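Only one structure is covered here, and it is reproduced in the block below.
Note that one protein chain of the assembly has been removed; the remaining protein chains are unaltered in position.
Which chain is which? They are A and B, in the order written, and residues in each are numbered from 1.
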Amino acid sequence: MGILRSLSRQPAALFGLVIVVAVVVLALAAPLIAPFSPDDQMFDGLTLEGAPMPPGGQFLLGTDTLGRDLFSRMLFGARTSLIIGIVANGIAVSIGLFVGIVAGYLRGLPSNILMRFTDLMMAFPALLLAIVLAALLKPSLWIVAMVIALVNWVQVARIVYTETRGLVERDFIMAERSLGAGHGRILLLHILPHLVPTAIVWGTLGIATTVLLEATLSFLGIGVQPPQPSWGNIIFESQSYFQAAPWLVFFPGMVILLTALAFNLVGDALRDILDPTQRGRG
Amino acid sequence: MAFVLLRRLGQALLILLGVAAITFVLLYALPADPARMIAGRSATAQTVASIRHELGLDQPLIIQFWTYLSGLLYGDLGRSYAQKTEVWTLIVARLPATLILMATGITVEVVLGVTFGTVAAVKRGGTVDRLVMMASFVGVSAPQFVVALLLLYVFAVTLGWFPMSGYGSFAHVVLPATTLGVLGAGWYARMVRSAMIDVLNQDYVRTARAKGLSSRRIIFRHALPNAILPIVAMIGIDIGQFMGGVVVVEAVYGWPGIGQLAWQAIQQVDIPIIMGVTLTSALAIVTGNLLADLIAPFIDPRIRTS
Partner (left out) sequence: MLRRWLLGTTTAAAIMLAPPAVMAEGKDIVVTYKDDIVTLDPAIGYDWVNWSMIKSLYSRLMDYEPGTATLVPSLAESFEVAPDGLTYTFKLRKGVKFSSGRDVVASDVKYSIERAVDPKTQGPGAGFFGAINGFEDLTGGKATGLAGIETPDDGTVVFKLSRPDATFLHVLAINFASVVPKEAVEAAGGDFGKKPVGSGTFVLKDWVIGQKLVFEKNPGYYIKDTPKIDGFTVEVGQEPLVALLRLQKGEVDIAGDGIPPAKFLEIKNSPDGAQMIVDGEQLHTGYVTLNTKVKPFDDLKVRQAVNHAINKNRIVRILNGRATPAKEVLPPLMPGYDSDYSGFAYDVAKAKSLLAEAGLADGFQTALYATNTDPQPRIAQAIQQDLAAVGVKAEIRALAQGNVIAAGGTEGEAPMIWSGGMAWIADFPDPSNFYGPILGCAGAVQGGWNWSWYCNAELDKRATAADSMSDPAKSGDRVEAWKKIFTDAMNDAPWIPVTNERRVVAKSLRMGGENNIYIDPTRVINYDAIFVK
């Protein structure tokens, strides 16, 4: 694909792409690669006094405060992060597309109401909203994904709205209308295809935000619930051991950073390739 | 102009109303019962019922919301369920801490961002440029809580250069502000960079250079002023985003701001406090966005106020 070739020409984007692929592969292969079960609390996983074991020996990256192998947990944690990233982002982009297109295509009151509603959602302090929602619902992987989606769709909606408005005023749309084309046809055949690049770009950038948000929620104790591993909740369970067992914070932290960075780099490069006129903040 | 401002203010008020309504409904739907939590574990059912009546929780939702709104008009945010203190008092006591954190954090962001953005623009295409761009990406991708823990461990615990937590002197604010500043500087750096590249490519600048005008003069007299308005607009949006994320930094550094207050309140289902903090944050976000929107036409006259 031409896109891939363009991506690989920029070193930063290439770096990001490699990491994305690596994370995906490791996540998919987790059950095959992981030396231990991620949930297995091993009596030998703790020192005699009950402290986590440092990296080395049979525990490649050490163990956590319950005696579970960190490496195995992080592998399965990759699955969690990716699933949430894709699901949450997929939902967010879908909602954003829907709201943005409808608001941009229709005029007058419905459009106004939709955009005011979007402004309303933007006014919510995102993390607080996520915390309240998570307290309301019993947290699980899917609930966390949904909560993140509900917080993230707004930005997509705004951008899609602006673009749709711009498109709707273009001549060729007016031409189609005068020819008698129905709304559905125009939306599907003419408007939606133009928005695909935006969707891809924001979808990719969104995974970075989602990974970070999920990690933060898990760090606060209201994200993915242990024993299901997530990079964020590994840090949550280990924070007070920061001095005694820094590997429990450092390794997951690095991995979160690299993954988010990778998706950011790829998304940014995609944006340059697919729509070079867009500038400014991500 | 005044009309636009008025309309915007009106919209802002409606938005705040909407935030209040949605938050209220969400909190109402929480399974936890504040009356029961207050009444404690030795209470009889009768006491719980009486307390519920005292709090007005046995009224229909609409009435409760209406009571809350009418209170708002008088600046009454209600009383905390757990502490019985007025929410207003609690928020006012802690707001300065959060504001100080925000101000210093944004200052660090802007200073770092402008400096590195300028350098990257001037040495465009070179190694420095690439490094700055990469650093800004890393900053944006880093999990805030990990960086916070890291800075705390290295500079406060191990090296002892800064106090480990608390509030009161300049030294206390350095680490939290640095956490925020270093991560957020990336946005500003990139924006400043592109704004300056625009200017530096203009014909008149090239002419000036050819005539021998020093780079420094060009940067300071022509390029930087071009970037100021976008920076201000970004600060507006930044204020909003900041309010959403302050919980984590305050938690790690023990910073006595409203983020900490909100976190404790959510654990205890202290609805009046949660409402109060959400509204305060929403107010900040709306104000910040308003600021950014108002400046927008001055940055780019092509943008129509929609």
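The rule is short, and it goes like this: a contact is a pair of C-beta atoms (placed from the backbone, for glycine too) under 8 Å apart; a residue touches a chain by one contact, two chains touch by 3 or more.
Just so it is clear, the model here is predicted, and its values are computed rather than measured.
Here is the thing to keep in mind: the chain we left out touches A, B in the whole complex.
Among the residues B:Tyr68, B:Phe116, B:Tyr167 or B:Phe242, only B:Tyr167 touches the chain that is left out of the figure. Within the set A:Pro139, A:Gly203, A:Gly232 or A:Gly267, the residue that contacts the chain not displayed is A:Pro139. Set against the missing chain, the residues B:Leu13, B:Leu69, B:Ala93 or B:Val111 yield one that touches it, B:Ala93.
Panel shows chain B; residues 30-34, 36-48, 50-51, 53-55, 79, 82-86, 89-90, 93-94, 97, 157, 164-168, 252, 254-257, 260-261, 264, 266-269 of it touch the chain omitted from the view.
For chain A, the list of residues touching the undisplayed chain reads 39, 41, 43, 46, 49-51, 65-66, 135, 138-139, 221-222, 225-227, 236-237, 239-245.
The rule we apply is simple: only the chains that are shown with their structure count from here on.
The touching residues of chain B, when paired with chain A in their complex, are 11, 14-16, 18-19, 22-23, 26-27, 29-31, 130, 133-134, 137-138, 140-146, 149-150, 153, 157, 187, 190-191, 194, 234, 240-241, 243-245, 247-248, 251, 262-263, 266, 269, 274, 277-278, 281-282, 285-286, 289. Interface of chain A with chain B (complex): residues 12, 116-117, 119-120, 122-129, 131-133, 135-136, 208, 212, 215-216, 219-220, 232, 235, 239, 242-243, 246, 249, 252-253, 256-257, 260-261, 263-265, 268, 279-282.
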